[in-house]
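Left out: one protein chain. Kept in place: all the others.
Chain naming follows the written order as A, B and C, and within any one chain the residues start at number 1.
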Amino acid sequence: MPLDYQAILDEINDALRPELGQEGKVADYIPALARVPADRFGIALRTCDGFEAASGDSNEAFSIQSISKLFSLTLALQRVGDQVWDRIGREPSGNPFNSLVQLEREEGVPRNPFINAGAIAVADRLVSATKSHAKTDIVELISSLCGDKVMIDQEVAQSEAANGYRNVAVANFMKSFDKFDNNVAQVLDVYFNQCAIQMSCVQLARAAGFLCRDGGHPYRGKSVVSERQARRLNALMLTCGTYDSAGEFAFLVGLPCKSGVGGGIVAVVPETLSLCVWSPAIDESGNSHLGRKALEMFVARTRLSIF
Amino acid sequence: MPLDYQAILDEINDALRPELGQEGKVADYIPALARVPADRFGIALRTCDGFEAASGDSNEAFSIQSISKLFSLTLALQRVGDQVWDRIGREPSGNPFNSLVQLEREEGVPRNPFINAGAIAVADRLVSATKSHAKTDIVELISSLCGDKVMIDQEVAQSEAANGYRNVAVANFMKSFDKFDNNVAQVLDVYFNQCAIQMSCVQLARAAGFLCRDGGHPYRGKSVVSERQARRLNALMLTCGTYDSAGEFAFLVGLPCKSGVGGGIVAVVPETLSLCVWSPAIDESGNSHLGRKALEMFVARTRLSIF
Amino acid sequence: MPLDYQAILDEINDALRPELGQEGKVADYIPALARVPADRFGIALRTCDGFEAASGDSNEAFSIQSISKLFSLTLALQRVGDQVWDRIGREPSGNPFNSLVQLEREEGVPRNPFINAGAIAVADRLVSATKSHAKTDIVELISSLCGDKVMIDQEVAQSEAANGYRNVAVANFMKSFDKFDNNVAQVLDVYFNQCAIQMSCVQLARAAGFLCRDGGHPYRGKSVVSERQARRLNALMLTCGTYDSAGEFAFLVGLPCKSGVGGGIVAVVPETLSLCVWSPAIDESGNSHLGRKALEMFVARTRLSIF
Partner (left out) sequence: MPLDYQAILDEINDALRPELGQEGKVADYIPALARVPADRFGIALRTCDGFEAASGDSNEAFSIQSISKLFSLTLALQRVGDQVWDRIGREPSGNPFNSLVQLEREEGVPRNPFINAGAIAVADRLVSATKSHAKTDIVELISSLCGDKVMIDQEVAQSEAANGYRNVAVANFMKSFDKFDNNVAQVLDVYFNQCAIQMSCVQLARAAGFLCRDGGHPYRGKSVVSERQARRLNALMLTCGTYDSAGEFAFLVGLPCKSGVGGGIVAVVPETLSLCVWSPAIDESGNSHLGRKALEMFVARTRLSIF
């Protein structure tokens, strides 16, 4: 008997909504994020066959933050292929996501593309490959993937830039190891803008669709990335997608996920569906508190863990 | 059309055998391991339905080393359930497998049960739970799982003990944080002996069968662990099972794996099959060089990656 | 006009006695140390000319703890000379005194002989040089230097051994790097016993006399160490003698010092005098709270800083 996804998402929404605002804390390092109301919860999915289901605040746009790292890496794979791995590792970091310690020990090579240092290194590659178009190209890729025109929240982008001293430090640190090609300010402009893209759960569930379709575009005949690349993106999400809680997510959820401090989490069930859950209050590890609970419930109910 | 596993394993054996002895290096920190000939390659699998295939030196016994951590953790889950997680984390370590740095920063709580510190903490739990029977109980669990009586190589066990200063350091370090219940020597005796168990690829492929059967015993009606525990063991293998190369294995192979410095690697395709490959020459990360290549070929050929 | 040392010590005693028990905390990691009353303060000095002055509880014996590292190093210099530096550095550690992190990064070579790892490495050298006599030889050296027969508090020694897991870890860790010659238990027996020696301020001021006399014995014609060695011992005390507060002590006191968690601090004014202050309550860095204040007062009053 096929799963009734709409019923399952409604059930999760009903179960978790009473818990809104009880645990976790909305990210407050910049005002534009701190203003987001904590009492939001949305969830949406899209199957490989194009069936969609959604519940709660699933059409409300939020700041995708680190989820953008998934798409900037996808764009880099399209443009430079495996060269992207010349200066970026593929191992979980085992340290808080913004640590410089490891970057120092490994001489300017970030452990993976989903920690800040790694995503900034990806942005450096994109600037080399696209010149001044990197920012536009990321927005266009995402817009194409979700079938809507997505926008950058300029206030968020500017606040990120105004408070991004640690990211400036990280980029200059990589440059000191000669592992960085472009002007730091230009690269960080790309990075701060990609983090400030606004999307809803429905849009993100659609945009991640290529990851459950062996790289095939969610809406068009062509491929976004190769099958092999799609599988590897999923592997990276599983081992590195949720800050220093990747082991815990694998253990408790068992799906490739990429989260952001805006409270969104994108998850993939290979060959089956892509999903996005959003609730702004995050836990100490930077992942949405109810988002994680929702994914645990989803997997318990559907038995769709990859393990 | 069903996969012809026997043909696939033979094909891998034929393709890799010419490469024997070319790359990697047999572990040589103790004489009994250093004596193992580098020119061995074996591979074996067993499906959930009980079909078996094997190729190469698949019946030759080797030192399972860290693969034993999978079985000691399984035994601990049987005996104390989730209490095992009171003093052991579930995150990839992001550091070489024998590092004390992280153990210090995290005040005596090992990052996961598959690094040495974590496996020693598991052994401490087993000693508490089984008194003087821990060693026998591990051997009996494995023997039951593979349907053969497995043996401990006493020379290896004694050599491990004679050279195990770092493990003695690790155990005493945990004890200094009050995170260790039993006598250090007694616990390490369990640990050094479990590492010295000898098994063949065929035996290990069988013994890991419960991991692809939702925890069900490979040969008998009863459960080894619950379905949830089996899935979580697979998740741990994927994120932490191959030393500091877990990200790389997930990226290139895409299966839960547990490796040992004896050159063995156990892999699981959930709901489908369990597999073991062995070739003694290991790479810098401690994983079998040809074992990894074999797994990459197997997944490329069968498309059985979980991603 | 010559300084009236007796008046100065009395003045310090009078000024600080009202503060007894107000700040800091008696070391309590073993019962025999935890029992020491907090309300003790003693100070004593001996000039190069043999003049002595003392005030407060200056004849009460206390556990010299890490101050013993000064004498075990002196003995090692007598027995093996500069060979002692083959496996021990001479740099401040910049880390809490019992850290294994640095020992790992520097592959089993302790940063200096005054951190635990370094003192254990010194004890290893002494065991090699003196066979089973190391413990006796340290006691005899100190007894000769202070002109009294000093004793080991067996209860303290046994408690140190019973709680010394971290030191066991450190010794085994060095052994894993092949930087340790003898049986760990035998070496630690020396180390735990030397820490348990009981001495008074008067005795310690006398015993350190060779350090302000270019290495000359405080009571006899012969040399304890060469002039060069004496100066270098003073240099080591200044840069490494007070755990992770060596910079602070140099800055605020400006004299070579060696402290112990028993609350004692030995200080040296080269060419002038040796001094010992004791008060059991220690601060977070492991140094006697009032001991430090007393030294600051002494230097402010006498202007005997070396800087």
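Points to keep in mind about this one:
Everything below uses one rule, namely that a residue touches a chain if its C-beta (ideal position, glycine included) is under 8 Å from a C-beta of that chain, and two chains touch if they have at least 3 such contacts.
Keep in mind the model is a prediction, meaning the values are calculated, not measured.
Every shown chain touched by the omitted chain in the complete complex is listed here: A, C. Screening C:Ile30, C:Val122, C:Ala208 or C:Leu236 against the full complex identifies C:Leu236 as the residue touching the chain left out. From the options A:Cys48, A:Val80, A:Ala169 or A:Leu304, the residue with contact to the unseen chain in the full assembly is A:Ala169. For chain C, the residues touching the absent chain in the complete assembly are 89-95, 102, 111-112, 230-232, 234-236, 238-240, 244-248, 250-252, 254, 256, 270, 305-307.
What chain A contributes to its contact with the hidden chain is residues 99-101, 104, 165-166, 168-173, 175-176, 184.
Everything that follows uses one rule, which is that only the chains that are shown with their structure count from here on.
If touching chains are joined by edges, the resulting network of the protein chains shown is an open path.
Taking CA atoms, the transformation carrying chain A onto chain C includes a rotation by 180°, reported to the nearest 5. Centroid distances from chain B, each centroid being the mean of CA atoms, peak for C. Averaged C-alpha coordinates give centres for chain A and chain B that are 32 Å from one another.
One simple way to say how far apart two chains are is to compare their mean CA positions; for chain A and chain C this gives 55 Å. Annotation for chain B: no residues touch 2 or more other chains.
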